[in-house]
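Omission of a single protein chain aside, the complex is shown with its protein chains in their original locations.
Per-chain numbering from 1; labels A, B, C, D and E assigned in written order.
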Amino acid sequence: MYSVTVRDHIMIAHSFVGEVFGPAQRLHGATFVCDVEFRRAKLDADGIVVDIGRALAVLRQVLEPLNYRNLDDEPDFRGRNTTTEFLCAEIFRRIAARIAEGALGPAATRDGSGDGGLASMKVTLHESHVAWASYEAALP
Amino acid sequence: MYSVTVRDHIMIAHSFVGEVFGPAQRLHGATFVCDVEFRRAKLDADGIVVDIGRALAVLRQVLEPLNYRNLDDEPDFRGRNTTTEFLCAEIFRRIAARIAEGALGPAATRDGSGDGGLASMKVTLHESHVAWASYEAALP
Amino acid sequence: MYSVTVRDHIMIAHSFVGEVFGPAQRLHGATFVCDVEFRRAKLDADGIVVDIGRALAVLRQVLEPLNYRNLDDEPDFRGRNTTTEFLCAEIFRRIAARIAEGALGPAATRDGSGDGGLASMKVTLHESHVAWASYEAALP
Amino acid sequence: MYSVTVRDHIMIAHSFVGEVFGPAQRLHGATFVCDVEFRRAKLDADGIVVDIGRALAVLRQVLEPLNYRNLDDEPDFRGRNTTTEFLCAEIFRRIAARIAEGALGPAATRDGSGDGGLASMKVTLHESHVAWASYEAALP
Amino acid sequence: MYSVTVRDHIMIAHSFVGEVFGPAQRLHGATFVCDVEFRRAKLDADGIVVDIGRALAVLRQVLEPLNYRNLDDEPDFRGRNTTTEFLCAEIFRRIAARIAEGALGPAATRDGSGDGGLASMKVTLHESHVAWASYEAALP
Partner (left out) sequence: MYSVTVRDHIMIAHSFVGEVFGPAQRLHGATFVCDVEFRRAKLDADGIVVDIGRALAVLRQVLEPLNYRNLDDEPDFRGRNTTTEFLCAEIFRRIAARIAEGALGPAATRDGSGDGGLASMKVTLHESHVAWASYEAALP
């Protein structure tokens, strides 16, 4: 299995509901350094999993609407704890949707490629030097 | 699959038995920066894999009896080479035992949760900027 | 010149006033990984600049009142942009005050030591993998 | 599953053929920080996955013929884009061949060990602080 | 003294002339992860050393003409060894020129600010996980 991973980041505010969160129930914030790993079984005709420049551009586009925001005010997250692991899955879904629309080119999709295109993806968010979370799943 | 990883460290002395170890047969030591990854298929009712603060506390408790020790003197390790990979599995077992006792809350255990709780765990020990080891396995 | 540096972190929310800040004028947040460097010309009688465990404890005490907060609501910061570089100087002042009170022991202060104690200090806050700030100055 | 990972690096020049590469079609270069992860189900008789010193030596030997080279001039890569992910697989094959020859000792090979020896391997090349690639596969 | 540092990178090819360079006399390449530290004695009216977004933009503009190039072909470097430390000073000069032109705003220059503007700058280029170089100097 081959993979390519690219990194970018966002800076957000949020608060959590639930006793387990202790002081993190207060409004606070985080820098999330975000790694997205793209995996496929075979390299495409250009000898790549996905073009790194294009992958960085798609990641930037997906992160932009979250960046410099208070996630407590985002309609998409109403009634949800925007924990690090929850956000990993949310970013996964948004990137997967962009891939399906062709943002990484036809070779990245199962239909557009002879060998199945991207097989799976993993999104990791680093919230500090001592804690990070991830979500990984197959791509449709 | 979701995951959350937390980091802490220990500083220990030890020596190895066996020609393959060369100069590491002498009494020496290591800083082990320890990452523990907790994995589960679905987030719990609070939207988390495990609370990061609680995970850091359990890791600290498990590492404490090993910290600032000469592992050659520890009865638990009599007759064993306390290699980096061996210690990964040992720390895995000790954390797994704490989880079974409920140290990460009922949602972390297979019985205490509706969806199976924590599925697996991975322990990584970084011994330098150029070498690290890990042990991963399913949780019972 | 000798130095010892210790690391910890905080997670805060804030917003900035001023056109130069662009989207960072909105309420957002940051993880600040905080490094504090203590410098002295000679080692003390124990052979150290400052005890690392004690330094980590003082740093934790100074960071705690800022952690998991919206800095816009802190009376101390009323009317100020709590930029990364501003916070470096603020944390510097708070640690310097604790040192003067003896939190790092008598050998750390100019009066309590034969050779002048700690000479200077540098506080660095990492706000992401691509940006950080610092403030350094002599200790009184 | 146990693993041990070791790190080294190479500095190479190359260029790519294909419109998708944009400015990387020009002759340029890269530092590749190379991590090789060795995995096995059980520790060997010495309590290790593989000796770290020996693993570093084999990695060095495999990287040496690529180091300080223009990969466009290497006969082995004629007509291929030496992308980061392509090179991961190439380094994988070369290390696998060395293991088969016994470079990591008999316990590392399926035949030389009672429990199957090394099960799989993963090669990761970091090309910058924001991009890396990997190739992983079972060992024969 | 306050500082703000930002990071970006380039990927280049080059070769060196001189026996001291050994195998690095051959055409090879490097990823240079580039950190630029801006220093000033007092924060400006907005409470900053320099806007981080603007600093990243200036760094990008200065690095772009070097990126994905064979430095042996650049007229600016004819007859020079483009060593890591040489390139640090070159990037320093190019950024200093942009600052003088006002690219970081009037508050960044000695004339445009009441308190002297930026006092000095340091450029660091990381060529691998085990080697880096820097150049620092006062700003005119």
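Here is the rule we go by: contacts are C-beta pairs under 8 Å (C-beta built on N, C-alpha and C of every residue); 3 or more make two chains touch, one makes a residue touch a chain.
All figures in this text were calculated on a predicted structure; none of them were measured in a lab.
Per the definition of touch given earlier, which of B:Arg7, B:Arg80 or B:Arg93 contacts the omitted chain?
Answering carefully, the residue with contact to the hidden chain is B:Arg7.
Considering the whole complex, not just the chains shown, which residues of subunit E touch the missing one?
Touching the missing chain: residues 16, 18, 20-22, 24, 80-81, 83-86, 88-89, 127, 129-137.
Mind listing the subunit C residues that contact the chain we can't see here?
Given the touch definition above, subunit C has residues 1-8, 43, 46-49, 51-54, 56, 105 touching the missing chain.
Touching the hidden chain in the full complex, which residues of subunit B are there? Just list them.
Output for subunit B: 7, 9, 11-14, 23-24, 26-31, 33, 67-70, 127-130.
In this section, only the chains that are shown with their structure count from here on.
Which chains contact both subunit A and subunit B?
Of all the chains present, those in contact with both subunit A and subunit B are D.
Compute per-chain Cα centres, compare each with the mean of all protein Cα atoms, and return the closest chain.
Looking at where each chain's C-alpha mean falls, the closest to the middle is A.
Tell me the angle, as a multiple of 5 degrees, of the rotation that maps subunit B onto subunit D over the C-alpha atoms.
120
So subunit A and subunit C: same face meeting same face, with over half the numbers shared, or different?
Subunit A and subunit C contact each other through largely matching residue numbers.
Can you work out the whole-Å distance between the CA centroids of subunit C and subunit E?
A distance of 27 Å separates the two centres.
Taking each chain's centre as the mean of its CA atoms, how far is subunit D from subunit E in angstrom?
The computed centroid separation for subunit D versus subunit E comes out at 32 Å.
Which subunit A residues sit where two or more other chains touch them?
7, 24, 127, 129-130
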